[in-house]
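One protein chain is absent from this view; the other protein chains keep their places.
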Amino acid sequence: MRISKDRIEPDKLRDELVDRGAGAFVSFEGWIRNQNEGQEVVRLEYEVYEPIAIKDGEKIIEEAKKKFPVLHADCVHRSGLLEIGECAVWVGVTSAHRDEAFAACRYIIDQVKVRLPIWKKEHYAKGHSGWVNCERCATHGHQHSSTVASG
Amino acid sequence: MRISKDRIEPDKLRDELVDRGAGAFVSFEGWIRNQNEGQEVVRLEYEVYEPIAIKDGEKIIEEAKKKFPVLHADCVHRSGLLEIGECAVWVGVTSAHRDEAFAACRYIIDQVKVRLPIWKKEHYAKGHSGWVNCERCATHGHQHSSTVASG
Amino acid sequence: MTKRITVRYFAGFREKAGTDEEEVNIEVATAGDVFALLKHRHGSTEPLGHCKVAINDEMADWSSNVNDGDTVLLFPPVAGG
Partner (left out) sequence: MTKRITVRYFAGFREKAGTDEEEVNIEVATAGDVFALLKHRHGSTEPLGHCKVAINDEMADWSSNVNDGDTVLLFPPVAGG
């Protein structure tokens, strides 16, 4: 688990997971979209509390490795100001067969999104900005899992 | 859908799917493993009947786009002789949110593996070689879906 | 009725037949008949359902009709990816 102030380079990260016993590689990338909830977004700012984000990110990766028989897994999350189209988070997993690579990749990104101390502030075309948070979730009937509720 | 005699370059293929409305990118790569069913593999040979592989590959991608609200999807499969570690097949999908990117990517690779006229011959460390086929599947109780049976 | 069919063999079928294509005059109604009558050529011991067939570059069913002049592609079990 790494937090990066610099542009994520998926091809380099992929190469780090190469293994002669791997038959499957699955990767997920979260990209900055030009809109969210109907508002035009011009850029996005990530705040990350690194000491816990890294430690608990490692924990999530270890959980994925225990749950699914994968060979390697890694995750990198950006911090700071990002433009539209930039990669905010990368998850990569290698395994012998594809079932477990898909499952572990999905597990890691799902957990990273709800467990790590990371916040994003959207800057809108109309000039204002706002933290993406659960007031919005509440509006849309988003239910938080017990993992979230209990910290 | 493309069939390539040359090395697959995932980073270039990924860049072709970039879209300012995309929030998620999921990719799958199938790599040549150094073993299969307990035998040490030294290289692999893919035979592809291109006219149908391309036409039906496009069909699979279109099916994925109909089933899941994705933005872009593509697939490239290698033909010819591949060494251990090489990428044999690449699938990439972009969408607004991650659910559909994961689902569509999985759908495409699953269908490509069972529907397209592609065969692989494994060359083993002990000097012999063999087509990977359903005699092996039968041994392991592999059930073919009706899609396979009906062609 | 005897039909003139072009048969194409792929992968293991081609290796067994020793050729990738040949013309045959056979009395057949369906693609399945072609597969059965040419068993001595492609040598498959697979259940029909494990193999696939195409007629004139379109995937077909084993029950599909074969017409005089058709090209029938016999595919052993596929293994992409």
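Labels for the chains are A, B and C, by order of writing; each one numbers its residues from 1.
Please note the rule applied: a contact is a pair of C-beta atoms (placed from the backbone, for glycine too) under 8 Å apart; a residue touches a chain by one contact, two chains touch by 3 or more.
Please read these numbers as outputs of a predicted model, since none were measured by experiment.
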**Item:** Omitted chain's touching partners, listed by label
**Value:** A
**Prompt:** For chain A, which residues touch the unseen chain?
**Reply:** 30, 47, 49, 51-52, 55-56, 77, 88-89, 109, 112-121, 131-135, 137-138, 144, 148-151
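Please note the rule applied: only the chains that are shown with their structure count from here on.
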**Prompt:** Comparing centres built from CA atoms, which chain ends up most distant from chain C?
**Reply:** A
**Centre distance in Å when chain B and chain C are each reduced to the mean of their C-alpha atoms** = 25
**Prompt:** If you average the CA atoms of chain A and of chain C, how far apart do the two points sit, in angstrom?
**Reply:** 49
**Sites on chain A at which at least two other chains make contact** = none
